[in-house]
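Provided herewith is a single structure, encoded as structure tokens, for subsequent inquiry.
With one protein chain removed, the remaining protein chains of the complex are shown where they sit.
Presenting subunit A:
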Amino acid sequence: MKKLTTLFAATALATLMAGTAWSKTFVFCSEGSPEGFDPGLYTAGTTFDAAAHTVYSRLLEFKKGTTETEPGLAESWTISDDGLEYTFKLRPGVKFQTTEFFTPTRELNADDVIFSLERQWKSDNAWHGYVTGGSWEYFAGMGLPDLLESIEKVDDMTVKIKLKRKEAPFLANLAMPFASIMSKEYADKLQAEGKMNQLNQMPLGTGPFSFVGYQQDAVIRYKAHPDYWGGKQKIDDLVFAITTDAAVRFQKLQAGECHLMPYPNAADVGAMKADPNLKVMEQAGLNVAYLAYNTTQPPFDKVEVRKALNKAINKQAIVDAVFQGQAQPATNPIPPTMWSYNEQIEDDTYEPEVAKKLLEDAGVKDLSMKVWAMPVARPYMLNARRAAELMQADFAKIGVKVEIVSYEWAEYLEKSKAKDRDGAVILGWTGDNGDPDNFLDTLLGCDAVGGNNRAQWCNKEFDDLVTKAKETSDVAERTKLYGEAQAVFKREAPWATLDHSLSIVPMRKNVEGFVQSPLGDFAFDGVDIVE
């Protein structure tokens, strides 16, 4: 018996020692399979997490935890006085990953940058249609085909991009996943071998982790890139364990089978916070939900009426009922994690009596209106029907009758655009590139009337501020202009701003260095596991 115990102890010790010799592996229980590994072709966050934030890097990067940009593969840049020419100086000595499927012979240069952007832009580029059915959705969606005039190589380490018109958010666009920089050398080799499709299956870039292998719908493996320009990572291996069910992800996290998980079930968050082995990070997501009045239709063309209705809505009650507290009432049309958020602005307080009086003063009696409720759950609004019912009750208190209407989702989006639409629409927005322009101009600019501008609100003062900000590259100046624009928005009240949902990230206690991204993506550079 004693012998057996000794044997056991020896085995245990051996296992333990083998354990310490093991490499440090970080397991991320990801929520789904990537669509592919070329970030230019897709739009889903799942794909960006698996390809763009691991294997690739970009000319500019978002500073961790913010929506501000900082130098990435471009060490510095200059913008011409007319704001049309951007000259990027590339970082010298950036090495591509060496993998089992490709050994690079040269470092990053201007050709790689030009290749990465032009394949998405020019339809005569051999790589433009290399994946059947693939389209460069983000590149087109951000309006780049119309914006770009030319992309030129000045010398090996300098790239000049000319624009057709001034566009300040352009720099932020270059920090987005679709603008990931690929290796032209690798692409050339694949093209020569007639295996172009491999670019989308076995990615290779300059990012913190190199791709090892993907087993469809099960697991993606990465290794730390030893020559990463930002320094080698503290973890040696990165594993994405694809686990589609949120409840199962939570169990795996609890059991220590993964270190971090995205998108928990709202109902599990309490248990996560109570578990001593876990910690939970939360912050406002880069989104907003709103009720857009139709400002062209009486009586909603009157500011007093819109203000009165805004004061009648109990936002906290909506947040509590719809999100179980996992959201915060919204004051501004942009979320507080976004740069240029105006902290000074005060929200309309919930005062039904005052609201009633405002409405009487405006000469509006026996108002009945429609409130449109989205038929689907979105991150910014989990249950629009419920929110609409709560507003119905709120408005009833000030004598306003509400009829709730809804349509099939595609029809809802289309019909709500109509300029003569009847009723106020519940809708929301999730930011794409962390630029305030992506909210303020996209959703409230005069050009967007009849489109994304569901309030059909065209205010010259607001529009001038936003347009001026878009054409200015100076961030301090832009911040000031957007701050003023938010003040105009609040004064004119084209929307009732409803909420920003919280983005919640639970992880093991021993995870260090993870920074939550306001853009909602998951990047693991800088992450460590401490024992």
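Please note the rule applied: contacts are C-beta pairs under 8 Å (C-beta built on N, C-alpha and C of every residue); 3 or more make two chains touch, one makes a residue touch a chain; residues count from 1.
Keep this in mind: contacts and distances are computed from a predicted model.
According to UniProt, the chain absent from the figure is "Dipeptide transport system permease protein DppB", selected among "NADH-quinone oxidoreductase subunit K", "Biotin-dependent carboxyltransferase family protein", "Dipeptide transport system permease protein DppB" or "Acyl carrier protein".
When the full complex is taken into account, the listed residue touching the unshown chain is A:Gln254, out of A:Thr158, A:Gln191, A:Gln254 or A:Thr479. Between the chain not shown and the residues A:Val154, A:Ala218 or A:Ala396, the one that touches is A:Ala218. Only one of the listed residues, A:Leu84, A:Val131 or A:Ala487, touches the absent chain: A:Val131. With the whole complex as reference, residues 22, 25, 27, 32-33, 35-36, 131-133, 135, 197, 201, 215-219, 221, 239, 241-245, 247-248, 251-252, 254-255, 257 of subunit A touch the missing chain.
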